[in-house]
Structure formats: structure tokens, C-alpha cells
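Of the protein chains in this complex, one is absent; all others appear in place.
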Amino acid sequence: MALQDWKQHKRPFAAIASGPILWLLLFFLVPMTVVWLYSFGQNSGPAEISITGTLDNYKRATEWLYLSIFGKSLAVAALVTVICLVIGFPVAMAITFASEKWRPWLLVAIMLPFWTNLLIRTYALMMLMGSNGYANRGLGAMWDGASWLKTLVGLQPLEAWTPVQLLYNNFAVVLGLVYVHLPFMVLPLYSALDRLDKSLIEASLDLGAGHLRTLFKIVVPLAMPGIMAGVMITLIPALGAYLTPDLMGGTDSQMIANVIERQFKRANDWPFGAALSFLLIYAMFILVALQSMRGDKAKAGER
Amino acid sequence: MSEFDKIVSKGLGRRSLLQALGATAVGISFTGLAACSKEAAKEPTKSAATTRIAATGEEPKLNFYNWDTYIGETTLADFKGLGGAEVNMTLFASNDELFAKLRAGNAGYDVIVPSNDFVERMAAADMLVPLDHSLIPNFQNIAPEYQDVPYDPKRKHSMPYTWLTLGIGYRKSKVKAVPDSWKVIFDSDEYKGRIAVLSEAGDMFRLYAKYLGKSVNGLTKDDIKIIEAMMIKQKPNFKAFHEDNGQDLLLKGEVDLVMEYNGDIAQAMAEDDDIGFVLPKEGSQFNSDNLCIPKGAPRPKNAHAFINYLLDAEAGKKITETILYPTPNAAAKALMPDEYKNNPVVFPAAEQLAKCEYAKYNPELQPLYEEAFTRVRAA
Partner (left out) sequence: MALFKRTPIAPLDYTRKLWMRGWVGATLLFLYAPLLVLMVFSFNDSKRNAVWKGFTFKYYEKAFANSSLVEAMVNSLTIALLATVISVVLGALAGVLLWRFRFPFKGAVEGVMSLPIIVPEICLGVAMLIFFAKIDWPTGLPWPLNLSAITIAHITFCFPFVAMVVRSRMASFNREQEEAAKDLGASEWETFRDILLPHMKPGLIAGALLAFTLSLDDFVITFFTSGPDTVTFPVKVYSMVRFSVTPEVNAASTILILLTIALTAVALKVQGVKGIAETH
């Protein structure tokens, strides 16, 4: 699709561009610049920051301690994104191919859990997953049932049931994050799949390709912009999540956002928190830029 | 007016959810108290002890920024009934939130409730208004040991609201012996995976200092390194770092030993007989929540009148009935039933308290604690 040159269409360009750009400038760039300046400053008193142009904060932020936490957060976020993609793609396909009657209801059904307060949902999830929670009770009941069956058959019963540690560990963090971010993956996927030309899929099936092959060779490449949007919408907030790891994580489930939060709150070290945040921002920015460059190359390659 | 009844009628305890009304059903020790609080819930009573509050000439409104359920059932309604301002109580959940919010400027809060080290911090940052003691005659109700404290000499900026100490809450049926030393949770794998400790870096380091026999305010940089290594060694034995919901974890059976405040555990004990509390023999840390007026408060006179009211004996008694925390208000304490006054959890023995100290706000060490703790959590 040829991009229009703004010079040739100045009036519509101005009309379209002015709103978003002005807003971003005033209500985003200005506040962020202030914080960015803080990252070059230091605390001069409990509530004062003087901007001294120092790079100490950045030096500290690139120490191995913080880089390793960042790497771990990235790994967790990537895992969460992959799981969401695997779970969400069939759901998005199901919605796309559903009958006209059901489609909006399915969409709403997916979005609805996310209008509940995150904290409450997390607590409800924790209630299910605690040592005495329903998941463990259910598993315990099944275990006992299996044990009883074994005795019926004359075998030794199983050992006593010990609750599975479902909370306060990394498993809980991943589960919690998947729980929160799933709809953010489904929506863009649906949006892209919806526009897919179904006849292409039919043609592929007619020509003898199985469903899976059609999926990977036809559907996925065509839906790639949507997949990329979904991945970005999931990966980045997952990387910045701090409430879920805080509540559900164990002693070693510390993510980078928790550390940043600690700097702004407990440690009262806003310059350092700003430096850490901006390093995170730069890194993510590079990721997004790489991805959009790939997207442009792919588009150019199509021609 | 009744909105405030409802705001605070949920329960008691600043940081926990164990309701005083629930204690009616369960608590042996607190049945008397529960009966009192039930009566209080019926209607705002005017007691003979409180006097009419003089008009201050300011707009009759007050923004009170407080911890959750950290007020009596009818306190705010009573205040208004006696001629005071209409109080709008909003809630915060931790000292750093309070500090972070007020750092950039006061959005209209008149009275706030920071803990002791934050009183020091905020006073140093010039965020508090010096109190006019002539407007707070109920100051005399405060027990002498709380009238002049290291973190606020001569009570220049704050009035005490509650005090607390940290100790070990435990489930009696699951421990082999009463865990009367910090060693049990800091330095032993006896209860591996069944321990929860605070996630507050400063408190953790200071209590380790106590365990090592030092003062909470006497740590050096080398000490911090040693303690950090100890924490990393002990980390596999911790199940979780809790943000002050330890009593909840204990009650749910997630852990058997928890580092918590005595007030929180006292409430837990009301719900479950199997819970106990002990102040370890090495000593512990004092905490205290205080009433302050932030700089830029729109209605300072109302604020003073409100603080004065909260220190009143009868009002203090109603507050304490609801939240059941140790109170520094000697006059209010005198009005409380014996089960409260003699409860060893709420009011530990004097020789135990002698080993407790207030934490001093130390701007150099605090960031070191935080960084070391980040390392511990990442290890």
C-alpha cells in the first residue's frame, strides 16, 4: 500500500495529526522529560532532587545485579507471551469462525473477566491455589480417590497427600500473568484473523494440505501483523508487571518492575528508579524498533 | 454522617482484616470488648467525658488520610456530633505510598498517620506543620513515656496514636517449642518452608541486628554485608516475604511462623486459639503510628481539633476497642477492660519492652539496606 506524502495532502494530514501529536507532546513527553532529567540527578535531602548531570545512576543500573533481574523478567515475560499465544490463537480462531450469532458474545465473554479489579481477581486466584485452596483440595480428593481405587484392586494405597505448592513460587507468577494478559492477546489476533480471506484457506485445504500445514503456511503469515501486535501488547506489560509477582511470588520471584517500584517508594531514590525505568524503556524501545523494521522489510519483500 | 459509620464498620486492625465483631463469636478473652463495640455500633453515643468542640472558624471539613480500619466505629460521627468538622477519611496502605504522594505537594490532606521513622523523615524534609500544643490539651492523657520520644523530641510534629512491637507469631500445634528467639526464623532450618518474614528491608536488617546482639540503629556497612549473607543462606527456609499480611498466612495455614506486629497477632489470636505470639528474648523494634498535619493543610485548626479529639480518653477507648492495638493513651487504657490491659501480647512485660528500641531514620543506611535486600531477593 503506497503511503501518501504529507505534503500533497496537507489539510487532512494536519487534521489527523494534530490531536494525537499535541496530546503526546503535552501530557506525555513533558512529564517524562522531567523524570528523565531526574535520572541524571541525585537526592539532595529526603524530598528534594538536584539535577547534577551525573551518570552514577545509570552506572549503578547496569550492574550485574540489575541486569540479571532484568534478564529474568524478560524470560518470564517471554514465557508468558508464548503461553498466551498458544492458548489464545485457537480461541481467536474459534471466535473468527464462529457463527455471526455467537461471535460478539464470545468476544465479550473473553473480555469480561478483565473488568474485575486486578487485585480481587488475584486474591480469588490465590484462594483457589493456596495450600488449603480448592485446587489443592480437588487434587487431594482425586489423589485419595486414586488411592482408594488402588486398594480396591489390592495394591498398596498411595502415600498421604501433601498439598502441591501452587502459590508463592514462579509457577504462580507465570500462571497469574497468563491469567491477566490472555485477552490482550486474543483481541488483536481476532482483529487480524477476521480480515483474513477465508477462500485462501479453503484453497489450501482443497489442494491437499492438512489443517496444520495450512495453519502454519497460510494463516500465520497472513495474520502476522496481528500476531506481532498481540505479542507486543502482551510482552511489554508482562515485563512491567509488579502487582502479580508481588502478591503471588515466592522469595525468588522478583521482577524488574518490583525493583523499580521499590526505588520510587521504599528506597525513596527517585533518580535511581528513573534511571532503571529508562534503561528498561530504551531496551523495549529497541525491541519495538527491531520488530517494526522487520515488518517494513517483510512488506517491502512482498512486492 | 452515617457514611463514616459504614466506612469503618467493616472491622478492625490497621493492617489486617480480623474483625472485632468476629471476635464476639470466637474470642474468649475479648468477649467483653466485643460487647462494648457492638453497642457502639448501634448509635453514636455522646459520653459525658467529652466536651463540646469549639468552632474553629474554618470550613467544617477535614480530609483524614489514614490506614484501613484504623479508627473507631463511631469516632468520626461522634466528632461531628460534638460540633467538629465533617471528616472525609481516605485510605492508604503503606508509609512509602503516603510519602511518595505527599512529596510533590499536598493535595488537600489535613491529618495523616505516618509511622515513627516516617515522622522523622517527613520532618527532615519539611513536610510537617509544627503542632500547637495549646490546641491539644488532651496531650496530658498520653502516658509519660510517649510524651517525648527520640524520633520527635517534645512531640513537635506528631501525637502518638498507637504503638507496636515486632515479634514472632506461631501456630502452637505445629511448633516443637515456643520460638522465643529470632534464631528460629533467622538462622535455622528447623521449620524449612514454613516461615514468612516482612518484605520491608529496613525492618529486616534492624531485627537481624537485634539477633546479633546489636542496637537497631548501630549497624555498620560491614554488618550489612554479614547480614546479607545470612539472609541469603536462610532464604530457602522462607516461604514468602509478606507485606504485613502475615497473620493472614498464619491463619490460612500457609506458614507456621511469621514475623509480625503484636497487634495483628492479637487479632489473629481472637479468631484462632492455636495461634500464639512471642517477643523474642534478644529484643525487638518499637513502632508507633502518629497523627501529623502535613504542610499545606487547608484547615489546620480543624486538624488540631480532630487530633485533640482522638486523644480524648473516651474517644481513645472506642478506637482501641475497635482496633485492639496497644495504645499510648494512658487515660483511654484505664477505661479498657482488664482482659485488654493484661493481655501479654498487646502489652508485653516491661523487661521485654526494655530491650526494644525505636528505629531511627538513617538516610545513609536506608539505601544500603534496600540495595542489599534487592540482592537477597535476586539470589
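The first chain written gets the first letter, and so on, giving A and B; residue counts start at 1 in each chain.
By definition in this document, a residue touches a chain if its C-beta (ideal position, glycine included) is under 8 Å from a C-beta of that chain, and two chains touch if they have at least 3 such contacts.
Keep in mind it's a predicted model, so treat the numbers as computed, not measured.
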Of A:L55, A:A75 or A:L112, the residue in touch with the unshown chain: A:L112
Given A:K59, A:R195 or A:R213, the one touching the chain that is not displayed: A:R195
Omitted-chain contact residue, chosen from A:A61, A:A77 or A:A257: A:A257
Absent chain, residues of chain A that touch it: 1-6, 9, 11-13, 16-17, 19-21, 23-24, 27-32, 34-35, 87, 90-91, 93-95, 97-100, 102-104, 106-121, 123-125, 127-128, 132, 134, 179, 182-184, 187-188, 190-192, 194-195, 198, 201-202, 205, 211, 225-226, 228-229, 232-233, 236-237, 240, 242-243, 257, 260-261, 264, 270, 273-274, 277, 280-281, 284-285, 288-289, 292
Residue ranges of chain B at the interface with the undisplayed chain: 2-3, 6-7, 9-11, 15-19, 21-22, 63, 65, 68, 88-94, 97, 100-101, 104-105, 107-109, 243-245, 248, 251-252
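Here, only the chains that are shown with their structure count from here on.
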Rounded Å distance, chain A centre to chain B centre (Cα mean): 37
In the complex with chain B, residue positions of chain A that touch it: 45-48, 65, 68-69, 72, 130-132, 167-168, 246, 250-252, 254, 259, 262-269
Touching residues on chain B, where the partner in the complex is chain A: 94, 96-97, 99-100, 103, 121-122, 124-127, 200-202, 235, 238-241, 243, 252-254, 363, 366-367, 370-371, 374-375, 377-379
